[in-house]
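Excluded from the complex is one protein chain; the other protein chains are retained at their positions.
We just call them A, B and C in the order they show up, numbering each chain from 1.
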């Protein structure tokens, strides 16, 4: 099949490469001509403008937009819509808010253009490993684009089959799924990322507990302002964190791809000194939290994982000052100085 | 009545003063002779040693120990026990772990000495305001010491009476309560402090949200690593935190003594710049958390309030580094530098 | 002054009574004629329609709307706006979302009508105790209405003055505050309620720990699926919850109005058997959570307090089923039956 690809950053370029490797034809554009040249050198048809993409694709056209969520996506979608025709499809593979998808799909439907939202997971590893695709949009358009999704997804052999599944693997077993109407793809991807925050925090907190398993060996100055260590005799371990991450990768209940990556990082930086620990958060974690709140679904772990990222960036500062102020007022507790 | 008082720090000295003001006789000791002199100047009988206290009290003696929890309390209790007789009583008014009370009470019972544990709340304000007393120990001894507890407690007039209480106020309405057998006093005080952590965190987090109500006015650089502010138009307020703390003190559902103290602090330091925000925690918050866990009682708010204090002291650092390491591994996300 | 009052439920009627007691004139309307009659009998001027309010007030008019937030408020405000003139003011004293205030204020400003949003705290007690008022809107209009706010608020004598405040009490010390431009009043009220959720949860969790302090006395059947009680000897207390709530009201660090109310409830229902424990949540707690998330302010205690309410209504059910399913899969753990 033919596919237009707009946005040749790491994700977009790798998607194009994966599609071409599977025999599909890619017509590509990026505002950076050198990004276009690089992919053209690997077999793609290059374009000098968004409009050119429409010209070089045969109807019914399909154009995948892989640019940052928010305004950039909005602008590209609008510009594309102006040069596409009824029956064509625009696929948003970025991290758009599913509510924007709902609005866009409705607007494009008036032009007869199908809008497909695709939550794409796989990070920098997807080119080789394949990408997990969570798809929203009209059934007919999703069906028409099936060969593209199948080429991008990892394929059924990427994991052992689940017991009880029928002899013929369903699409989800190949690593892509039509989740529902417009927005459903990004909704599922949003929750996916919300879960990701929780998983990451669980590992991070656990490793921190292991890291501090030897605090009983330190002599700590007695101090009326700080709880003394209750049982120093029970905290005498100096644990090899990189080896623990490694051993858990095989046979344990908590083996996962995130653990694999943690083990990678710990080989490269055993004390993680390469990292300052100011952890960013992107939109999906926040949107998941808002969805949980609006649904009335208790998600204390996901919410707490999100707030820990805020704290890692010092955003709890005024709250902590308030606590110190109260302690000073009721108990005359002076703050213990840093260091 | 007569009472021995060991430990003339802020709390011990003020307790003695409050007792003497109510007509009781205090026989006092501290390792610091100047502390003894100060209270003697206000009418107490001073002692040069722990043993002297026993000599100067008439049987059945009662000695209140007001020294730091843990080893100091343990040593004073043991030394006192050596010079006291069957029928005497030792009162531990500090912040001992209730499990230590249980052990001490059992050991002293073999000598016929009553051990009374008293959780004492009131902070630096107790001398004038009175102290809230949570008492554990044998019923007979607690009854014998009732006049002392009544003198220390705030008295029924300190708050409007609860609807439905009988015409004769019960002891709890005076501000002291025999909670149960040995340890019960410090158990209740422990949970009291656990609640205190939760209350403090609730105010602190709320004030932080108010403090940041104007972030929509700041120009923020677009940044793929950070979630953009969703609705800058809704975060345009510059709120006067000290005045908000003040207004909530009258008529609102969240008025409290802790809020009164916060309002005090905010008059003195409107931006709380006097505080660095490294918040200590003492034993009770941790013990409450352990009790909740051992009981199997869900206390997510109290546990979270405790962990926020740990985070305020930077103890989440390795966990945050772990998160950054994972993000770098799966997404090639570089950390956003500080500042 | 004159004030129109629309909505004579518990809050609206009591506000009118409090205003009339202070010498103000109230022109009142409710869709329920008997509600109008009741307040007219106490001195108000009654109306048979919204339009009549405009007729019976002298310009510049001020009308207080005290109806449920959302559609009802929206409809009343629109209807009032049709019969009011430039220079008049509409006051929304309900629990509106501050974002709606911003939109309404802008729309009414085109007509020259001032829109004032007032977060009103005090519950069923406000008539006697006074209401805490958090006010948003234009400075001139807020100033014009000052006598009304002063009459509704509790007054400076309702709490001891904060140390360091000047000789002349500011408005906040009377119990009302102009917080900022449109929406600022409801924004502050929203966070107030968010804090309220946190405070309530802190007490509730603490009382639950006290309630279960005797679980070591129960014989528990050994069971491979459940963690055994670690130290039964430390959980042997049968604590009198109503008396503990009472004793904390005087002299303790955690005394508060919410604690007073809890003590009230515990006298009436010592085991709280009158309550099923399905805890509702209204909009403000959720909106506070969303504000914290959008601001990037860590509010783990407030968020957790909110999710506990969801859990109390069984909304964690599918999540719990998922946990049981996983346990069954990896460990062959059968669920322990209820009861």
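The rule is simple: contacts are C-beta pairs under 8 Å (C-beta built on N, C-alpha and C of every residue); 3 or more make two chains touch, one makes a residue touch a chain.
Predicted model, so just to flag it, every value in this text is computed and none were measured.
Among the chains present, which touch the one that was left out?
The chain that is not shown is in contact with A, B, C.
If I consider the whole complex, including the chain that's not displayed, which of A:11, A:91, A:177 or A:272 touches that chain?
Only one of A:11, A:91, A:177 or A:272 touches the chain omitted from view, namely A:177.
Considering the complete complex, identify which of A:83, A:121 or A:276 is in touch with the unshown chain.
Only one of A:83, A:121 or A:276 touches the chain omitted from view, namely A:121.
For the chain that got dropped from the picture, name the residues of chain B it touches.
Missing-chain contacts on chain B: residues 253, 281, 286, 289-290, 292-294, 296-300, 303-304, 306-308, 310-311, 313, 315-316, 319, 330.
List every residue of chain C that touches the chain not included in the displayed model.
10, 68, 70, 123-125, 200-201, 203-205, 207-208, 211-212, 224-228, 230, 257-258, 261-262, 264-266, 269, 272, 274-283, 285-286, 300, 304, 308-309, 311-312, 315-333, 335-338
Considering the entire assembly, which residues of chain A contact the chain that has been omitted?
98-99, 102, 121-123, 126, 129-134, 153-156, 158-160, 162-165, 170-177, 179-181, 183-184, 187-188, 191-199, 201-203, 205-206, 208-210, 212-213, 215, 227, 229-231, 233-240, 243-244, 246-260, 263-264, 267-268, 288, 291-292, 294-302, 304-305, 307-308
The working rule: only the chains that are shown with their structure count from here on.
If I average the Cα coordinates per chain and compare with the overall Cα mean, which chain comes out closest?
C
Going by the contact definition up top, give me the pair of chains with the most C-beta pairs touching.
Per chain pair, the contact count peaks at B-C.
Among the chains, which one keeps its Cα centre farthest from the Cα centre of chain B?
Here the answer is chain A, farthest from chain B.
Using CA atom averages as chain centres, what separation in Å is found between chain B and chain C?
28
Calculate how many whole Å lie between the centre of chain A and the centre of chain B, each centre taken as the average of the chain's C-alpha atoms.
About 44 Å separates the centre of chain A from that of chain B.
Averaging over Cα atoms per chain, report the distance between chain A and chain C in Å.
Chain centres of chain A and chain C, defined by C-alpha means, are spaced 38 Å apart.
Out of chain B, which residues touch more than one other chain, so two or more?
In chain B, the residues touching two or more other chains are 123, 201, 203, 205, 208, 212, 227, 230, 257-258, 264, 300, 304, 308.
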